[in-house]
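Note sheet for the following structure.
In this view, the complex is presented without one of its protein chains, the others remaining in place.
Going by the order they are written in, the chains are A, B and C; count residues from 1 in each one.
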Amino acid sequence: MTPTQNKPSATLEKVVIRFAGDSGDGMQFTGSQFAFTSALVGNDLATFPDFPAEIRAPKGTTGGVSGFQIQIGTVEIYTPGDAADVLVAMNPAALKSNLKFVKPGANLIIDIDAFDKRGAKKAGYEGDPLENPKMEAYHIIQAPITSLTKKAVADSGLDTKSQMQCRNMFALGLVYWLFERSVDQTIKELNQKFGKKAPAVAQANTDALMAGYNFGLTVEALPSTYKVPPAKKASGTYRHISGNVATAWGLMAAREKIGNILFYGSYPITPASDILHELSKHKHLDVITLQAEDEIAAVCSAIGASYAGQIGVTASSGPGIALKGEAIGLAMMAELPLVILNVQRGGPSTGLPTKTEQSDLNLAIKGRNGESPIIVLSASTPSQCFEMAYRAVKLAVEHMTPVMLLTDGYLANGSEPWKIPDLGALPPIQQPLAVAKEGETFLPYLRDPEKLSRFMAVPGTPGLEHRIGGLEKQDQTGNVSYDPANHEFMVKIRAEKIARVANYVPEQAIFGPKEGELLVVGWGGTFGALRTAVKELRDEGHNVSLAQFNYLSPLPKNTAEVLGNFKHRLVCELNLGQFANYLREQFPQYTYEQYNKVQGLPFTIQEIKEEILKHV
Amino acid sequence: MTPTQNKPSATLEKVVIRFAGDSGDGMQFTGSQFAFTSALVGNDLATFPDFPAEIRAPKGTTGGVSGFQIQIGTVEIYTPGDAADVLVAMNPAALKSNLKFVKPGANLIIDIDAFDKRGAKKAGYEGDPLENPKMEAYHIIQAPITSLTKKAVADSGLDTKSQMQCRNMFALGLVYWLFERSVDQTIKELNQKFGKKAPAVAQANTDALMAGYNFGLTVEALPSTYKVPPAKKASGTYRHISGNVATAWGLMAAREKIGNILFYGSYPITPASDILHELSKHKHLDVITLQAEDEIAAVCSAIGASYAGQIGVTASSGPGIALKGEAIGLAMMAELPLVILNVQRGGPSTGLPTKTEQSDLNLAIKGRNGESPIIVLSASTPSQCFEMAYRAVKLAVEHMTPVMLLTDGYLANGSEPWKIPDLGALPPIQQPLAVAKEGETFLPYLRDPEKLSRFMAVPGTPGLEHRIGGLEKQDQTGNVSYDPANHEFMVKIRAEKIARVANYVPEQAIFGPKEGELLVVGWGGTFGALRTAVKELRDEGHNVSLAQFNYLSPLPKNTAEVLGNFKHRLVCELNLGQFANYLREQFPQYTYEQYNKVQGLPFTIQEIKEEILKHV
Amino acid sequence: MSSNSNPPLTRKDFTSDQTVRWCPGCGDYAILAAIQGAMPQLGLKKEDIVFISGIGCSSRFPYYMDTYGFHTIHGRAPALATGTKLSNPELDVWVVTGDGDALAIGGNHFIHLLRRNVDLNVLLFNNEIYGLTKGQSSPTSQPGLVTKSTPLGVIDRPFSPGQLAMGAGGTFFARTIDTNPKLMTQIFVESSRHRGTSLIEILQNCVIFNDKVFEDVTQKETQDDHQIHLEHGKPMLFGKDKEKGLILKGFKLEVVTLGENGVEEKDILVHDAHEQDPSLHTLLINMTLPTHPVALGIIRDVEAPTYGDLVKAQKADSQRKAKVKSMQELIESGHTWIV
Partner (left out) sequence: MSSNSNPPLTRKDFTSDQTVRWCPGCGDYAILAAIQGAMPQLGLKKEDIVFISGIGCSSRFPYYMDTYGFHTIHGRAPALATGTKLSNPELDVWVVTGDGDALAIGGNHFIHLLRRNVDLNVLLFNNEIYGLTKGQSSPTSQPGLVTKSTPLGVIDRPFSPGQLAMGAGGTFFARTIDTNPKLMTQIFVESSRHRGTSLIEILQNCVIFNDKVFEDVTQKETQDDHQIHLEHGKPMLFGKDKEKGLILKGFKLEVVTLGENGVEEKDILVHDAHEQDPSLHTLLINMTLPTHPVALGIIRDVEAPTYGDLVKAQKADSQRKAKVKSMQELIESGHTWIV
């Protein structure tokens, strides 16, 4: 190959890149490197890993393909993108299982060395995958990644397996070239990671990276390079954060604010387990994690911790949350703080454990015996999980009630840049502590006149000895009471207590004009797609706004107004219409149209735009 | 005392009598005797026991008072009555805790011998209970029940304790006289019960009974006697039946119809346990009862039985139902028949275990993770539990789905006459059995084109070997599938399957005209009060009808029409408005007014009438 | 009222203002009295004492104690108490539970509590019946017992709570009986000293639904022959004049009489509650009438680190090693960039 002149580069507002290869090919590392490098040059971005459902399927099969998608932009980026402009496919299986995530006309960078008969057959192709007429829709860049990597690292002294593990760096180098990115950060990183322990590995990876970059520089087959100029972001220090880590840190920040102990009682379940993994690393920051024997023990141990005056938190996903209903009812009745995290996944039953969905809203709001209202929150983006987890603790502690925070598999595993906040500026959290008064009998069910929450009497405090439980209790004294009028009074005051939380949460915001033709209504993790779609359509001149709800029960005080200021309301959610039905019951004065998707996948911006266009 | 002429007797349409005494005083037996004797003379009636919350509180304290209320009538009787016309109080504690259930002007028959200082003090009275000016509102009949019983049975040879246990028969005799009832049936019964084993006991009780009767005949203190002539009931053979026994028998009748085995997996809980107790007596009728280690094992064992081709049933009350959600989701996903009985009690949490409520509707309809629709039914009267339990099995088996039947503590323990049906005339139940076809692969998720239910492949059948589970499954094959489009298809087809059950349940009936001013809407066990109130008001000329729902999910096909034919809809329920909210989401085109009570008590006819009058 | 004041606490200080609502004659009264009597001997402040129960007649216990109390949900007290104790190790936490609560619905939490050896005291009221729900069989009901749910007799093989505890790795097991206040008090006091999960099975009479189920053990006339009170370091003697004893033959315990067949006191087994291996403890736990006396007293009491100790140690260790000392440092650690 002779060096040729580079073609001129095109400037893009945003672009979606997808890396796909075998589980062992290091696609997650490759993707995060690209993300971090892009962040450093000032792009906004969002990423999403696409893990295989199986732990480790046989090499080269579609079951074992691991993907990583990233969208970078000079504009604000809210999702990892509907479909990729560039796909890197390390083998035929990666191509096969990822083609559906790729735009027509996209650039496909494939390791042609892996596209032999054997590889194609393993992936389940009949014949040569590249010969398929369908492939004409794409611009295929056949890079001999394996053989060139081998050459580049031939002198590294590494064994063949380790040599092969440098292939991803070759691919990354090529993509860096394509987007005019510097390789420096990754080289630094490789040195940090392997430099001391295995300098040969660091060197080999660097060589592969450079080889890939140079391949791009050299080869005619490649299209023009692309420029994605920096986004205008608020100035500050940024980091990447995934939803699950943000959730864990939000809890920890709240704990630090209060100055007590965070007790996390949990039982592993996909996609919630990573919160446990993250928290269990930080025992020194006054976190206790108990991997309980089951979900019921998990929630009960958290209640026990709350009872002891600490922050009791439990987490799970659908099937595990279903098991916690009885105990959540106890916390509600005993009026103790408790945070329940529900990282929603595809349901029902075991369902689609590794996929995303929003179908546990019913369960969150109504899945307990008796009249048992609790606070229900949701988070909209990976980084916002931090804020909402913090809020969940604040509301639970200050209002003496269980709070369920709904996130989902998409938020949990997705990540985005996060402007690191000054934790000192977070709102304070006040534990409503009961105080013993000499000569007075302590009344555990006396209430704050505004919030209607009772006061926390922490065991160990002299003079506040008292007894609580799950039987109906007498107003003020908390003694067991079978009195009919008292029961009705207590049922209503518990409902009113939760209703009044609306006085303590932010008013519902609207993206776009506050009144008009169509209000798109969403909640939780669909924010990225809805926000982008609505913005794009507004930019195209359509009369459409968005209300994305984070506070679900109670709804913000201005909800009726927000909904009422539009002619139509289109409720978009990843279920069969649970929020829409909830709004019908809460605000029956309005009609609601629905757009629902239950495929284990997030909304694409495109489908939302198409749907909205049917309503404006 | 000299014998005097009896005063003339008054004829009543209906009358409410309440027996109250110590737990050990035999009030339940006394009450049922009066019920049976009244039934024999042709009265319609309804009864309700009022057990103390404590197992056995100290003698003579209000905590230990046991009551039994019965309403008899020459007209149709739907409830045990709002308040008593006659109260029998065996001691001061019984008076104290029962006076609130008594009408002003009622006759109070009290055992004056028990109204000494000690008795009054034990009951928590200060001073003489009868001296209280409040008592002037009543007609008090001071009968020396203890001393006269003692005299009557002095020669029985029984020990003092056994002698004292005849006091209730004295009281019953007196009440028999008051209502011009014959003592014969009870004497027969006493002989049957004790005749062989303890003839002296039989005789002593008979003597006490007669003594009571004769006391009435003789003593001036008594008002006129009352006549409650027979009601016009359909001819046939009748028996008394309580809700829980009716439920058990309905299940057993369905089992017999199918000819397989009824497997009842249950964990004791008030007020559902009696169903277990009843079923466990009938092992010879192909009933297997498993008292499981917990509610989760209970429901899972029932699912295991359904999977084996039998009828799997589980039961509990609120807290236990909350625990079963995950497993019900599995049955829903696997599309297996399953019957879940929820005998609702006062909630939330442990709540008011011995009281009644309707606050588990949310849980029944929405208390599971993911999109997991099931059939939800409710029963309206104790005897109708038979029919609804039968229906629950029929729908579960024929539509291959979980069915939850909601009854409540009031229905469960209440009883009423039941015209014994000809079981041969019950609708048939068809198990949709899969058939193996030589040379064809069996497809476990092929569906009936009308019902959309799959076919049952019973283990043990050659050629139908297959695998099912809780992960999302591929259409037809039932293989695990992560395909997005398939998931949405399956979610929707499971929803549609349940929606279509509306084609297989009776249309919603209306009591009263089919259109008009006000439709009272109720569901389940409030039927008696709502029916009576609506009837009485209609008789008084008001434009009001009643729709009492037994089929809650899906709602009957004509529901929209039923609701739409009235200007107003008043939804009355024993919770904070769960059915009203459900209607709002199902039929948002209408507005709904609400009347709610959450006191652990059933509606009274009076309060319903007053409420209705506010709306007409 | 603060209990910082000087006069030593008495039984009355532990009596709450709630009316006790068990059936007259229920064994629970005696247990309550014994606990209230034992409490002052523990030398604790009453505000540091917490009673946590599940659901059942027995589980109403916390209402009657003037300490902190939590009447939770059926079967879950061990799990809840684990959270309380781990997050606030200063508290002295007692779990009150019944045979149904602990061994039916609560079975999983029960075995995991013992496995983890959380420093709790567990009072297991074993009346071999479900009392509160009015008389169904429990996992300790004897085969053949006719109850409301087993009109033809129980067919389940019963659990031996102690044997199950040994299976789960329990470090402490004692057995006592509601008719013996002195023994109860003594055992409660000693159990509370054990570090780790102290499981105390209390044979308790339910007068209403399973009356006299332990009559064979408690009858005045025969109790000396039908009970053996085990004490660490003492020979296993029983009988009115301590004339009987236990010896081991292979893996079987045998009852012998001193003086008969040449048996002397030195032949009698000496109780070693501290032996780590639970084999002999299990045999003692499982002795039944009529062949053997029923063992009461502290049968097993061995040392093992408590879960709380290990939690504390891990925290201390990680505090020593941690570079990041606050949340602000944590969120600023690792890959960051400035815009």
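Definition applied: contacts are C-beta pairs under 8 Å (C-beta built on N, C-alpha and C of every residue); 3 or more make two chains touch, one makes a residue touch a chain.
This structure is a prediction, so every number in the text was calculated from the model and none was measured.
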Touching residue (missing chain; options B:A10, B:A137, B:A154 or B:I420): B:I420
Of B:K134, B:R467 or B:K567, the residue in touch with the unshown chain: B:R467
From C:L44, C:L280 or C:V339, residue that would touch the chain that is not displayed: C:L280
Sole residue of B:L12, B:L40, B:I112 or B:M164 that reaches the chain not shown, by the stated touch rule: B:L40
Chain not shown, touching residues in chain B: 36, 39-40, 42, 233-240, 249, 252-253, 256, 261, 263, 265, 282-286, 288, 290, 292-294, 296-298, 300-310, 312, 326-327, 330, 334, 419-424, 436, 438-439, 457, 459-471, 479-480
Contact footprint on chain A, counting only the chain that is left out: 54-59, 63, 267-270, 273, 276-277, 280-281, 283, 289, 291, 293-295, 319, 349-350
For chain C, the residues touching the chain missing from this view: 105, 107-108, 111-112, 115-117, 139, 152-153, 155-160, 163-169, 251-252, 277-280, 282-283, 304, 307, 310-311, 314, 317-318
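Note that in this section only the chains that are shown with their structure count from here on.
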Chain centre separation (chain A, chain B; CA means) in Å: 47
Distance between the centres, which are taken as Cα means, of chain C and chain A, whole angstrom: 45
Computed distance of Cα centres, chain C from chain B, in Å: 40
For chain C, residues that touch 2 or more chains besides their own: 55, 73
Sequence positions of chain A contacting 2 or more other chains: 296, 326, 330, 334, 469-471
